[in-house]
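The complex is shown incomplete by one protein chain, all other protein chains being positioned as in the whole.
A and B are the chain letters, set down in written order, and residue numbers restart from 1 in every chain.
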Amino acid sequence: MKLSLKISLVSVAIATVLAGSLTPVASAAEALQLYAALDYSTDVATAFTAKTGIPVNVTALSTGPLLAKITAEKNNPQWGAYWADGAEPCAAFDIDKQLLHYKPKGLRLNAVGMKLYPKDGAYQVPGFTEMVGVVYNSAKVRKPTSWDDLASADFKNQVGMNNPSVSGPTYPFLAGLMEQLGSEDAMKAYLTKLKANGLRVFDKNSKTIAALNTGVVNVALVQSSAAITNVAKYKASPVAGLTPAVTYLQKTTVLPSCLAIDGKASTFQQDAAKKFADFVMTTDAVAIMTKLNVGDSLFWPTISGALPAPATSRTPTFASGLLQVVDSYKYALIQGRIQDWFTKNIA
Amino acid sequence: MQKVEPPRDSFSSRALLFVRTKISPMTLFWLVIVSILVLPIILFLAVAFSPKLLDQGPEWFTFNSFKAAADPYFLQSIWHSFVMGVVSSLLATAIALGVAWIVLRTNSAARKVWSLAIFALLLAPSYLIALGWERIFERAGVLNIAGIDLPFVRDLLYGPVGIAMILTFKGIPFAYLVISNAMRGLGEEFEQAVRVHGGSRIAAFKMMSTLLLPALWSGIAIVFAESISDFGVASQLSSPGRYSVATFTLYRSVMSLPVSFPLCAAISIILLMLIILALFAQSRALRGRSFRVLSGRTRPITRKKLSKTGAFSANTAIYGLLFVTLGIPVFGAISASMIQGLGTVLANYQFNFDNYFRVIKSPLLRAPLLFSAEAALITATVAVILAAISSRLLVSTKNGLGKKFLDFFLLAAVGLPGIVFAIGYIFAYNLPLAQKYGFHLYGTVALLVLAYIATALPSTTRSLVGNMNQFQESLSEACRVHGSNGIKTWLTVVLPLISRPLLAAWCLTYCGTLLELPVSQILFPPGHAPLAVGIDHALGNYDFGGGTAMEVFAIISALLVVAVAFGLYEKLAPIGWKQLGRARS
Partner (left out) sequence: MSNGHLVKIEDARKNYGSLAALDGLSLTIEPGQFMVLLGPSGSGKSTLIRSLAGIEKFDAGSIFLDENQVNRGPVNVAPEKRNLAMVFQDYALWPHLSAFENIEYALQRRKLPKDISKQKVNAALNRVGLSSKGKNYPHELSGGEQQRVALARAIVADPALLLFDEPLSNLDADLRERLRIEISTLTREIGATALYITHDQSEAFALADRIGVINHGKLEQVDLPEVIYERPLNRFVANFTGISGTFTGQVKQVLKTTCIVALGEDQLEVRHTVGLEVGQSVDVLIRPAATSFQNESENRIGAEITDIAYRGRGYEHAITTKYGTLTGVFDTRSHARGGTISVSIDPNRCIAFPSETK
């Protein structure tokens, strides 16, 4: 072989080995494994590490892949804590006896917080958003007044919503409809009516919002945080023909964000997760979470004395009478069936 | 005079001989194959029958998952997948054959452009191609902004036609690589034999196509398998209700609570059976014939000089194809990344590079890009070596069990969408028993790279099979009888003779790994997000402009690496390597 070729082959080999060795390996010190689907999770984790010295490895993904990982790890769970919007997954874990029940030391909840807190501290609920904020292009359609109104002629082919099979926050919306309308069948009847009226389904918040912004639909049923963010964006830079506004209908369902601790994890993970829960359920942590004032930060805190992000004030509180809480345990049991039905009939 | 070493007689030496025979390089190869390919696949598929095996259900043995999979909705989505697979594989292979003939056998001016463009087409993941088309045709997309509204095209795009079209585009490079490698090794004496016996040009073309049958079938099989396991296009272009394909059904069954891996495994098994059909068809078609034509007697081709009209048609065909397959999505992606406020109905749009400037500083881009580039480098190098060995095994006439075994698992790895393959990795590498003995790979970069290698191995292998098929056995026998052992034979003769295809395979693997999404999502170690995860995050945060700009950066960086690799090859490789299959023109 020519010398130059030999040299290049050897250098490729060396480069490959170097690349392998330079890639950082997982640190020797044990860390809390946090699976989180919320934007502020990394900031909170950093602050937690600064305060307690316990390192945190944050796996930041959307709810779907996170749940897939957790389920796949079932015979040997690696996660210490799970933190995402939606209580049904946590309820399902708890029904499966997978969670560590824990009540953080010195936990002070406000009135809403006490309503939302699950029995025995199966999981923590630092805050909640709402499903749904009804975003509508006020330049094109009038404000919807009720769920039935959305099925009326005025809103024919105008309405878009998320797909509960893909979007984590969306199943609670269906649960809320079942709760409000009284039964599974009633909810199915309603959604079927909407579908007949031209309902369009999109994968998740971002796509439904995009559909509204591009005029594919004129009413978008999305998570309240996404709704406000979009409205604020266009208030800041107005555009002809697009004036998003948001309204909340009777009833709007509370969507808790939930932090669960893995009951099957190692002692270290459980201890670290407990300390993490202690930290999250404090006003200091809430301050970090709400700092960005957009997207996930726009939630109502449940901790006594914690302040929401300024933009959140545009979403209704319990005082408005619009909100309802659903029994996540009850609805977790039928989630699969409902989502299946939705895919085959509505999507 | 050199002495011959006899096998020794004593017991200890016999044991030593046994040990030496057992831990041969091939044993190491099989060990690697089983760990990265076989184990994850078997464990994943096993939960279809035995959910309790991995705590995924109460039963130790059941057919319930298959009963659930026999739901008409699922069956229809599987049928859709099959149709998409057949259509795209046939179209892609046919187009690739024509293109390969123009590029390799004629003096068409377009051929140099094609050789460069092929990599861009290869490395763009299907979801990016779909995205590019979307950005152009969607409401308030690029065309709309320019004042053009084509609702008819939009409707076609968001349905089976659009899906099949993009899967075909995505498949063309795979088929082209396989076919062109084989065509290079095919001397023109066979076509000349047809002409001197009175056959027309078309008859000569048919003869050439017949001799290329293994490559054609390989192309069809690869594209079929890739198409039915593709997730990116389907998820982009079809909401499940409109034209659901099996991969989307799989995705849903994995991503939504309650996650049902047994159901997912059952559907995967059905998908695999489809692929086995393809494999079976391939072997029937090729049975008993000899296609070994690459040898020292292969003479380089003289390119056909095209007439004026011929040249015009050929060039138009190539440029046209490039425009449609590459030009449109690239235009879509770039223009989308340059328009401020894309994805809205803003009245005045600014074309600028703001997105690019913003993104180049973004932590969402830089660290993931470097991480993915490193991982892709390692993956490409290891995968190519494994693929060379695998492809040699696959074409050997000694029809061992090992060959069938490898063939099946390579195909299974393609047929299983990345996300379920990744879940299989969790099953395989998160076993409590293994952890007890300190063997902990799950959650490490190493496991991610292993998964990348396994994901890349099948298509890389098949892209080399065509060349290996043409490799005359006597060439390596000649090495052995003239004093080279197995490894030296490989390094001095086998690999050099397929050096160009190896290089192409390396680049293909590099690019594919750089932008890989599903496996990355499931297996990346916390704190080391791969590139596609970072891009996905940006897009998820409604930052279409920024996300697209990141994609463009990523692709440019990949193209640079490819250019460097080829440049190094041209500069450093011995003449003897480069002249193989080269045309005289």
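FYI, a contact is a pair of C-beta atoms (placed from the backbone, for glycine too) under 8 Å apart; a residue touches a chain by one contact, two chains touch by 3 or more.
Model, not experiment: these values are computed from the prediction.
Although it is not drawn here, the omitted chain touches the following shown chains in the complete assembly: B. Among the residues B:I328, B:I385, B:V493 or B:L572, only B:V493 touches the chain that is left out of the figure. Across the entire complex, the residue among B:T27, B:T210 or B:Q579 in touch with the chain not shown is B:Q579. On the side of chain B, the interface with the absent chain consists of residues 1-7, 17, 21, 294-300, 472, 474-475, 477-486, 492-493, 496-497, 574, 576-577, 579-580, using the contact rule stated above.
By our rule, only the chains that are shown with their structure count from here on.
Chain centres here are Cα means. That of chain A falls 34 Å from that of chain B. Contacts from chain A toward chain B in the complex involve residues 1-2, 4-5, 8, 12, 15-16, 19-20, 22-26, 33-34, 39, 57-62, 64-65, 67-69, 71-76, 78, 88-89, 92, 163-166, 171, 201-204, 206, 209-210, 213-216, 237, 239-242, 295, 332, 335-336, 339, 343-344, 346-347.
On the side of chain B, the complex with chain A involves touching residues 54-56, 73, 138-141, 235, 239-241, 252, 254-261, 343-347, 371, 374-375, 377-378, 381-382, 419, 423, 426-427, 430-432, 435, 442-445, 492, 521-522, 524-529, 533, 537, 539-542, 544, 568, 572-574.
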